[in-house]
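Working notes for the structure below.
A single protein chain has been omitted; all remaining protein chains appear in their positions.
All chains are identified by letter, namely A and B, in their written order; residue positions are counted from 1 within each chain.
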Amino acid sequence: MLIKKQYDVVVIGSGPGGLAAAIEAKKGGADDVLVIERDVELGGILLQCIHNGFGLQTFKEDLPGPEYAQRYINEARTLGITFLMDTMVMDVTSQRKLYLTSQDFGYIEVDAHAIVLAMGCRERTRAQVRLPGYRPNGVFTAGTAQRWVNVEGYMPGNNFVVLGSGDIGMIMARRLTFEGAHVERVLEIQSYLSGLSRNYVQCLDDWGIPLQLQHTVKRILGKNRVEAIEAVAVDDKWNFIPGSEEIIPCDTLLLSVGLIPENELSKKAGVLLDPVTGGPFVDEHFQTNVPGIFAAGNVVHVYDLVDWVSLAGAEAGRSAAEFALAEKERSARYIPLVPGKNVRYIVPHKLDKKALEKGDISLQMRVTKPIEEDVWMEVHGEENSIVRRSERYVRPGEMVTIVLKPKMAAEVEKAGRLTVDIYPKSEA
Amino acid sequence: MEEKNFICTACPMGCKLIVRMEGDEVVKILGHRCRKGETYGRQEAIAPQRMLASTVKVPNGFHPLLPVYTKGSIPKQRISEVLEKIRAVEVTAPIKAEDVIIPNVIGTGVDVIASRDMPAKN
Partner (left out) sequence: MQEKYDYIVIGGGVVGAMIARWLSRYEGKLLLIEKEADIGMGCSSANTAIVHAGYDPLPGSLKALMNVRANPMWDQLAGELNFPFERRGDYVVAIGEEELPLIHKLMDQGIKNGVPGMMMLDAGEMRSRERDINPETSGALWATTGGICDPFQVTVAAAENAVINGATVLLNTKFEDFIWEGSRVIGVKTNRGDFFARWVINSAGIYSDAVMHKAGVRPEFIIKPRKGEYFIFDRAEVQIHNVLFPVPSSRGKGILVTGTLHENTIVGPNGNVIDDKEDTSMTKEGMDELLDGAKKLIPSLNLRHSIANFVGLRPMGNGPCYTPGINYNNDYVIEVPSSVQGFVNLGGIESPGLTSAPAIAEMVVDLMKDAGEEFVAKKDWDPIRPGRPRFAHMTHQERKLLCDMDPRYGRVICRCENVTEGEIVAEIHSPVPALTYDAIKRRTWLGTGRCQGGFDMTRVVAILARELGVSPFEISKRGESSEYLFRTTKDLEVSDVN
């Protein structure tokens, strides 16, 4: 596959945000749309969310995650969007240059007229940092376990305790039970459920998995592998209540303690982040503070329903296409100014053809050698002459100026480049 | 007279429902704030239903497991049976999303279908 040097819209991430953005960008008139995905296939995190609950708004159906993604993947493929999988974006600049790396094509640069950031989020892990005890194997985020269980086909444990009543933790509690594991307890430090109540009913209550609110993990036991955790009750300020400790034997502790928008690339591009959301500051079109860089989905803030992510992605994609087309149109208006006979250099180096309609443009130049006789100074396109003026002499020490006037705009419009020649009249 | 308590899952509000039964008949539903809640309470009390999602083995697939789900809800009481049926299945790639993997699983009238395309391992 030939990778172009320039794309109209580049989308980073092929989860629900990215796919929706790419589709709308393409429909919005962007010809070259590229989606970059670090995993080996499209779909993002939805591929491992095999449970139902997706698409109630978008498709009026209750779909599992992979099928929701499949609908968008199918549409994106029919539209002729370009996909790069197993590819990592290493860097993005505020000039919208991207550095990509993959096993297939190595390390390359791609330019974009507009970019949509759709990297989603990562799971919070710091909960375990301030836990006393050893650092045995068997402490995983719920998402890592989900990937092993649902995609790669491995069980990373037999007896689980889940810390955090976030949706991912509750969903995994049920999933693990379905695959023959034992989930002993779900602990939640707050006094309220962290995720949706429907998940409490269908994942914990249905399966008799006890939920303990205002509880947390005080200690992890086990040196090489988790052997048990010490649970403890907490007060409203999260202080341990002495005497409430309970040792719960298990071999795995799953962490479901929050999601953080993944904005390392955004920062590299100069995108400003809101410390409250953890995501970029955006306007109603999801454009960040960097012109031409948009963001959509969980990378902006953590959503509750994927349907809203797709809507946001669509808006960002539409706006990105609009921006890209305006950018292309603007840069297409520029033509180079080329030094011709006896001209050493010309400033400006390029001009916006449309700008000439609004006023004069001065071309300043210097000659390569003195010509001490009458000269013609001519500005011409490939096949037409724009203006010709005479001078009595030209010298390298004296700057030469030729002024282009609005009345010349029609002729300039026909040219792909303008060349300036200065030569003696005697040679004409 | 029996009283059953549920958290409604018809919408994210999660109203606490109380359903009073006389034998197999629903006598009164309390705590709902909309029609959907009333329906949910009645169903949940008489014959609770659930959507089910799991995975089946696909040894020649791009991934070793294919995610599948019930196209419609099945009786909650029979989830274990359905899971056992699903566990016994092995499919062959390529698979397309919504391909029927187990038609009319355990006579519920509900098909178990594929959640995604699964190409073969190349």
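By definition in this document, a residue touches a chain if its C-beta (ideal position, glycine included) is under 8 Å from a C-beta of that chain, and two chains touch if they have at least 3 such contacts.
On a predicted model such as this, the values are computed, not experimentally measured, just so you know.
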item	value
Touching the absent chain when the full complex is considered, from A:6, A:94, A:144 or A:212	A:144
Residue among A:106, A:359, A:397 or A:416 touching the omitted chain	A:106
Where the missing chain touches subunit A, by residue	38, 86, 88, 90-91, 99, 101-109, 122-123, 125-126, 129-137, 140-141, 143-144, 147-150, 152-158, 177-182, 206-208, 223-225, 251, 260, 264
Residues of subunit B (touch criterion as defined above) contacting the omitted chain	55, 57, 65, 76-77, 79-80, 83-84, 87
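The criterion applied here is as follows: only the chains that are shown with their structure count from here on.
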item	value
Interchain centroid distance [CA atoms averaged], subunit A/subunit B, Å	35
Residue ranges of subunit B in contact with subunit A within the complex	6-7, 9, 12, 14, 50-51, 53-55, 57, 62-65, 67, 69, 76, 83, 97-98, 115-117
Residue ranges of subunit A touching subunit B (in the complex, touch as defined)	41, 43, 47, 50-52, 62-67, 69-70, 73, 150-153, 178, 196-198, 200-202, 205-206, 304
